[in-house]
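Only one protein chain is missing from this complex, and each of the others stays in its spot.
In this document, chain identifiers A, B, C and D correspond to the written order of the chains, with residue numbering beginning at 1 in each.
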Amino acid sequence: MEILKIEFLKLRKKTRIWLGPILVFWLIMIAYPLTVELLQDRLQIGFFSVLWIAILISMMLATEDIFTEDYNDGSLEQTIIQESSFQVGIGLKVFVYWFLIGIPVSLLSFIFSFGTTQNFELSLPIFPLSLISSYIFLNIFVLGNSLSLNKGSVLGALVTMPIALPVLIVLGKGMTALQFDINFESFILLLLGSLSIIIVLIPIVVSYIIKAHLE
Amino acid sequence: MEILKIEFLKLRKKTRIWLGPILVFWLIMIAYPLTVELLQDRLQIGFFSVLWIAILISMMLATEDIFTEDYNDGSLEQTIIQESSFQVGIGLKVFVYWFLIGIPVSLLSFIFSFGTTQNFELSLPIFPLSLISSYIFLNIFVLGNSLSLNKGSVLGALVTMPIALPVLIVLGKGMTALQFDINFESFILLLLGSLSIIIVLIPIVVSYIIKAHLE
Amino acid sequence: MIKKFIHQFASPKTFLLQVERSYSFIFFTSLCIYVFSIVWGLLFTPEDFVQGNSYRIMYLHVPASFLSQSLYIAMAVSSVTYLIWRVKLAAYLVIAIAPIGAMTTFIALISGSIWGIPTWGTWWQWDARITSTLILFIMYLGLISLHNSFSNYEKADKLLSWLVIVGAVNIPIIKKSVDWWSTLHQSASITLTEKPSIDPVMLYPLIGAIIGFFGLIVCLILMSSKNQIFIREKNKSWVKDYV
Amino acid sequence: MTDNSLIIANNISYKINENKLFHNLSFDIKGGRALHIKGKNGSGKSTLLRIILGITDPTKGSINSAASLQICYLGHKNALKNYLTMRDNIHLLQLNNHIKLNKYLDLIGLKKHLDVTVSSLSFGQQKKLALLRVFLNSSNLLILDEPFVGLDDDTHEQLTQFLSNELIEGKGLIFTSHIPCQIKSDLLELNN
Partner (left out) sequence: MTDNSLIIANNISYKINENKLFHNLSFDIKGGRALHIKGKNGSGKSTLLRIILGITDPTKGSINSAASLQICYLGHKNALKNYLTMRDNIHLLQLNNHIKLNKYLDLIGLKKHLDVTVSSLSFGQQKKLALLRVFLNSSNLLILDEPFVGLDDDTHEQLTQFLSNELIEGKGLIFTSHIPCQIKSDLLELNN
């Protein structure tokens, strides 16, 4: 619990880290209709693609410095020395990020979907879908950033994109399923299943990776 | 000229800084079709929005660390002491970024457009459009980043958004004009006009902001 | 006990001597098999009545596609070996295979694209399997650049191994993509469990081509791991003696 | 493990990319004793400390530590958040409720700067703030990597005083320093 409190404090003080990605998400979603001619049905077609990409990008931005700063200023060493369960610490950290960034973004996703499609049935499932997918993306990018720690986020993106793209494929398929009302739950279940594995495995892997970095 | 050479050298050595945004651009463009059902005509509809957003985002990423790193490690002080014309230095720096990131991204834009629309007439103008808009975006984001230099604030993002959105609108309108073959040149001229003002003013403003930061 | 055995068996020195002894044998047999199969496939099999002659690019495409995944699996196995038993040789193998894997994936992409023009009428399609092969290619590039970005080899080895293992989730996705989503791309026609759905006249040269190509790639890997060993253990006395 | 040894190092060696940094070092640290590690730049002092901390694995040999061991470490890096104020940093270090906080804030003279962001503080003031972690430690082994760097003479003196006191109270101390200091300690020289 102590870890949770500190992580929250840190993020609260550094507004940019959590507000930034949310703003970028918002920017993309606003930018989208601006760049298309404003016919309702045309708007809808590309809409969900843009939505998933926006979530992907904002989560990428959110995690960009998740460890770099602590690594550079030496805090990470201190954490490793003191904390008995480093993995749990990482898991909680990702959770805090998700709480402060993933949840607002998911809410915004729902709002934008409703605003665009004017279809409540279709928009409501967007909320759980983006909750889950944002958490998955966060975890994946955290992995990438731990790998590329002081090497810059690009390497991280390069390295994790291949892992993130399949999720996008599933999301795309899921939206089609939703629109044609076939078998939508199985996609949610598939994502939830992946998430439950990822949520446990990634913090463990990341803790090993970070320890290797610090050596 | 000396400054230009050093900037090029610096960027050449820091591959991630220029290659990264290009890769992210590429990845977004790849991610897009993954999230849509794979029918050629549906792909085309959202395509240009995604394209402009991808350019926006990759330019944002490109400039993200344009000063922070130099500020934190003390290089910026050294530059100010040595360089007689700091503004020109900044202008050149932005130019180098554009040369190494904006131009390849514009080329990729053209290629992706052609690949998706299979329409050469429509895709060719994408090249100058993205050349100009990427330069504008770069300048805008450079301004934002100079504002939020060492602070954990979102000041930069907040300031730059209102400036970036109009450009997106113009781009969107420009695309419509292009598709219906009306008055396309005037959009290019409008963008070129804005660029020519921005290109002079922003480096000057930024140089003052940075000096204020260092005091 | 097991650990000791592995370490003894997998000492770079033993490995190198072993390579030295068997290299030329593997090389020449696989070369013969590959050339023979290709000649057979290209000259002595009938034209396909749907695809005409264009299907013959299969003798390059199928082995390359097959190997692009197999090599990744080989890397993943080596990575696990390295992380659990700390076998240095395994780490050398991982980084030795990566560029070759990237190369074969690239061949698969290119040959597939070329094949696509006559058969599908397009050289590219955002189809699940093709896309995931592209992703695999990016993955290889990512692995290589990750390893290159460290000056401390031990660190680079560990990080690379972790990434390889995590990235292995892509392999089943590529394998299954054709079954999950109806796509343009052909589904597997050679499996271990079922009777092949391909005409035996084309099948036998194809199997030969796969085996031959496989052998040639193995030779490449052996060369590149030899190279790795020299780079990494250049300070060891036995390497100095050897050179 | 003898009665009050905090850490025992057995024949540890360390190689990096096949270059030896040190070879077959053995030593132990008891409560109440200090160990001063000396050596040229790049001789491996910091690396040795990190091995003792368990961050880095030695290539050969092993480190045994007492079950009661609690380490307070300060490295070359301050582990502070530059963009936060002193007050927030103290909060992050969870020292804000420490009973001796005020005493030591007075001692290092930083009380009036509590609301200044760390990046605006002078180099030495930042180091002092980092040292607060040491002054308020509740550990039994202090591991300090060049703690005297950047400190003015008064603070240097205060730190020496403090560390000597901790030794008297039975804590262990391992430190490196290129700057001569008055702490009674055993010496370990690293030469490559």
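Here is the rule we use: a residue touches a chain if its C-beta (ideal position, glycine included) is under 8 Å from a C-beta of that chain, and two chains touch if they have at least 3 such contacts.
Given the structure is predicted, the values throughout are model-derived calculations rather than measurements.
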Missing chain touches which shown chains?
A, B, C, D
Tell me which of B:80, B:159 or B:177 is the one touching the absent chain.
B:80
Which one, C:122, C:152 or C:186, makes contact with the chain that was left out?
C:152
Which candidate, A:85, A:119, A:150 or A:186, sits in contact with the chain we can't see?
A:150
When the complex is taken as a whole, what residues of chain C touch the one chain not shown?
151-152
For chain D, enumerate the residues touching the unshown chain of the complex.
39-42, 45-46, 76, 109, 113, 121-125, 127-128, 145-146, 149-156, 178-179
For chain A, residues touching the missing partner are 72, 150-152
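We adopt the following convention: only the chains that are shown with their structure count from here on.
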Averaged-CA centre spacing for the pair chain D and chain C, given as whole angstrom:
50
Where the CA atoms of chain A average out and where those of chain B average out, how many Å apart are those spots?
24
Touching two or more other chains - residue numbers and ranges from chain D:
82-84
By residue number and range, which residues of chain C touch two or more other chains?
131, 154
